[in-house]
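Omission of a single protein chain aside, the complex is shown with its protein chains in their original locations.
Entry: subunit A
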(Lines give C-alpha, C1' and ligand atoms only; values in the text may rest on other atoms or scores of the structure.)
Protein backbone atom coordinates (compact mmCIF):
# COMPACT_ATOMS: atom_id res chain seq x y z
CA UNK A 1 0.00 0.00 0.00
CA UNK A 2 1.14 3.47 -0.81
CA UNK A 3 1.73 5.54 2.26
CA UNK A 4 -1.31 7.68 3.14
CA UNK A 5 0.75 10.82 2.87
CA UNK A 6 1.58 10.10 -0.77
CA UNK A 7 -1.93 11.02 -1.86
CA UNK A 8 -2.05 14.26 0.09
CA UNK A 9 1.39 15.33 -1.12
CA UNK A 10 0.33 14.69 -4.68
CA UNK A 11 -2.97 16.55 -4.27
CA UNK A 12 -1.17 19.44 -2.56
CA UNK A 13 1.19 19.66 -5.50
CA UNK A 14 -1.65 19.64 -8.03
CA UNK A 15 -3.51 22.34 -6.13
CA UNK A 16 -0.46 24.57 -6.18
CA UNK A 17 0.12 23.94 -9.90
CA UNK A 18 -3.49 24.68 -10.80
CA UNK A 19 -3.40 27.95 -8.82
CA UNK A 20 -0.23 29.02 -10.54
CA UNK A 21 -1.20 27.86 -14.02
CA UNK A 22 -4.99 27.78 -14.38
CA UNK A 23 -6.33 25.64 -17.22
CA UNK A 24 -8.96 26.92 -19.65
CA UNK A 25 -12.42 25.48 -19.26
CA UNK A 26 -12.59 24.86 -15.50
CA UNK A 27 -11.61 26.12 -12.10
CA UNK A 28 -10.74 23.94 -9.12
CA UNK A 29 -10.12 24.34 -5.39
CA UNK A 30 -10.68 22.64 -2.10
CA UNK A 31 -14.21 22.31 -0.75
CA UNK A 32 -12.86 22.79 2.76
CA UNK A 33 -9.36 24.23 3.20
CA UNK A 34 -8.46 21.60 5.78
CA UNK A 35 -9.25 18.58 3.62
CA UNK A 36 -7.12 17.87 0.55
CA UNK A 37 -9.30 14.92 -0.48
CA UNK A 38 -12.48 16.86 -1.29
CA UNK A 39 -12.31 19.23 -4.23
CA UNK A 40 -14.84 21.64 -5.64
CA UNK A 41 -14.70 22.04 -9.41
CA UNK A 42 -16.60 24.36 -11.72
CA UNK A 43 -16.73 23.23 -15.31
CA UNK A 44 -17.58 25.71 -18.03
CA UNK A 45 -19.86 24.27 -20.69
CA UNK A 46 -17.60 23.74 -23.72
CA UNK A 47 -18.16 26.11 -26.66
CA UNK A 48 -20.12 24.83 -29.67
CA UNK A 49 -21.93 22.24 -27.58
CA UNK A 50 -25.39 22.12 -26.05
CA UNK A 51 -23.79 22.89 -22.69
CA UNK A 52 -22.13 26.13 -23.88
CA UNK A 53 -22.51 28.99 -21.42
CA UNK A 54 -23.28 26.76 -18.43
CA UNK A 55 -21.33 26.72 -15.18
CA UNK A 56 -21.57 23.29 -13.66
CA UNK A 57 -20.40 22.64 -10.14
CA UNK A 58 -19.09 19.24 -9.11
CA UNK A 59 -17.40 17.67 -6.09
CA UNK A 60 -14.39 15.39 -6.53
CA UNK A 61 -13.80 12.96 -3.66
CA UNK A 62 -10.43 11.22 -3.54
CA UNK A 63 -9.94 7.92 -1.73
CA UNK A 64 -7.17 7.63 0.83
CA UNK A 65 -5.15 5.44 -1.54
CA UNK A 66 -5.20 7.95 -4.37
CA UNK A 67 -3.52 7.83 -6.88
CA UNK A 68 -3.86 4.06 -6.90
CA UNK A 69 -7.64 4.28 -6.88
CA UNK A 70 -9.74 6.83 -8.75
CA UNK A 71 -11.81 9.65 -7.19
CA UNK A 72 -15.57 9.92 -7.66
CA UNK A 73 -17.02 13.00 -9.31
CA UNK A 74 -20.54 14.19 -8.61
CA UNK A 75 -22.28 17.21 -10.14
CA UNK A 76 -24.10 19.37 -7.63
CA UNK A 77 -25.65 21.42 -10.44
CA UNK A 78 -28.56 19.89 -12.34
CA UNK A 79 -27.24 18.32 -15.50
CA UNK A 80 -29.03 16.27 -18.14
CA UNK A 81 -26.55 13.94 -19.82
CA UNK A 82 -26.48 10.25 -20.80
CA UNK A 83 -23.31 9.60 -18.77
CA UNK A 84 -24.37 11.34 -15.58
CA UNK A 85 -26.55 9.45 -13.12
CA UNK A 86 -29.77 11.20 -12.03
CA UNK A 87 -28.05 11.88 -8.67
CA UNK A 88 -25.22 13.74 -10.44
CA UNK A 89 -22.52 11.05 -10.31
CA UNK A 90 -20.28 10.99 -13.36
CA UNK A 91 -19.78 7.66 -15.12
CA UNK A 92 -16.75 7.60 -17.39
CA UNK A 93 -14.38 4.73 -17.89
CA UNK A 94 -11.24 6.41 -16.56
CA UNK A 95 -12.96 6.69 -13.17
CA UNK A 96 -13.49 2.93 -13.00
CA UNK A 97 -10.98 1.01 -10.91
CA UNK A 98 -8.81 -1.21 -13.15
CA UNK A 99 -9.84 -4.36 -11.27
CA UNK A 100 -13.48 -4.05 -12.31
CA UNK A 101 -12.98 -5.50 -15.73
CA UNK A 102 -11.53 -9.01 -15.76
CA UNK A 103 -10.19 -8.74 -19.29
CA UNK A 104 -9.75 -5.02 -19.09
CA UNK A 105 -6.17 -4.66 -20.18
CA UNK A 106 -7.14 -4.26 -23.80
CA UNK A 107 -8.81 -1.01 -22.81
CA UNK A 108 -6.13 -0.07 -20.32
CA UNK A 109 -5.89 3.38 -21.85
CA UNK A 110 -9.54 4.00 -21.02
CA UNK A 111 -9.47 2.86 -17.41
CA UNK A 112 -8.08 4.36 -14.24
CA UNK A 113 -4.34 4.69 -13.97
CA UNK A 114 -2.36 6.42 -11.23
CA UNK A 115 -0.95 8.84 -13.79
CA UNK A 116 -4.31 10.65 -13.93
CA UNK A 117 -4.61 14.02 -12.22
CA UNK A 118 -7.38 16.47 -11.40
CA UNK A 119 -6.60 18.15 -14.68
CA UNK A 120 -6.75 15.03 -16.83
CA UNK A 121 -9.96 13.92 -15.14
CA UNK A 122 -11.72 17.26 -15.65
CA UNK A 123 -10.56 17.38 -19.26
CA UNK A 124 -12.10 13.94 -19.76
CA UNK A 125 -15.36 15.20 -18.29
CA UNK A 126 -15.34 18.20 -20.61
CA UNK A 127 -14.80 15.85 -23.53
CA UNK A 128 -17.68 13.72 -22.28
CA UNK A 129 -19.94 16.82 -22.33
CA UNK A 130 -19.14 17.49 -25.97
CA UNK A 131 -19.56 13.88 -27.07
CA UNK A 132 -21.94 11.77 -24.98
CA UNK A 133 -21.54 8.01 -25.13
CA UNK A 134 -25.01 6.50 -25.37
CA UNK A 135 -23.71 2.93 -25.57
CA UNK A 136 -23.55 2.40 -21.83
CA UNK A 137 -25.64 5.17 -20.34
CA UNK A 138 -25.85 6.07 -16.68
CA UNK A 139 -29.06 7.95 -17.31
CA UNK A 140 -31.15 5.77 -19.60
CA UNK A 141 -33.88 8.36 -20.10
CA UNK A 142 -31.38 10.97 -21.20
CA UNK A 143 -29.66 8.50 -23.54
CA UNK A 144 -32.97 7.58 -25.15
CA UNK A 145 -33.87 11.21 -25.64
CA UNK A 146 -30.42 11.98 -27.03
CA UNK A 147 -30.94 9.26 -29.61
CA UNK A 148 -34.59 9.59 -30.45
CA UNK A 149 -35.87 13.04 -29.44
CA UNK A 150 -32.94 15.37 -29.88
CA UNK A 151 -35.18 18.47 -29.65
CA UNK A 152 -36.55 17.46 -26.28
CA UNK A 153 -33.00 16.66 -25.13
CA UNK A 154 -31.76 20.10 -26.25
CA UNK A 155 -34.61 21.78 -24.40
CA UNK A 156 -33.77 20.02 -21.13
CA UNK A 157 -30.05 20.81 -21.43
CA UNK A 158 -30.89 24.43 -22.23
CA UNK A 159 -32.95 24.60 -19.04
CA UNK A 160 -29.97 23.21 -17.04
CA UNK A 161 -27.62 25.77 -18.60
CA UNK A 162 -29.95 28.66 -17.68
CA UNK A 163 -30.45 27.42 -14.14
CA UNK A 164 -26.67 27.08 -13.69
CA UNK A 165 -26.24 30.71 -14.76
CA UNK A 166 -28.87 31.85 -12.26
CA UNK A 167 -27.12 30.03 -9.44
CA UNK A 168 -23.91 32.00 -9.93
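Criterion: a residue touches a chain if its C-beta (ideal position, glycine included) is under 8 Å from a C-beta of that chain, and two chains touch if they have at least 3 such contacts; residues count from 1.
By our rule, contacts and distances are computed from a predicted model.
Participant: Which protein name, taken from UniProt, belongs to the chain you can't see among "N-terminal methionine N(alpha)-acetyltransferase NatE", "RBR-type E3 ubiquitin transferase", "UBC core domain-containing protein" or "Translation initiation factor eIF2B subunit delta"?
Facilitator: Hidden chain, UniProt protein name: "RBR-type E3 ubiquitin transferase".
Participant: Decide which residue listed in A:69, A:139 or A:164 touches the omitted chain of the complex.
Facilitator: A:69
Participant: Since one chain isn't shown, list which residues of subunit A touch it in the complete complex.
Facilitator: Residues in contact with the chain left out: 1-3, 6, 9-10, 13, 65, 67-69, 94, 97-99, 101-105, 108-111, 113-116.
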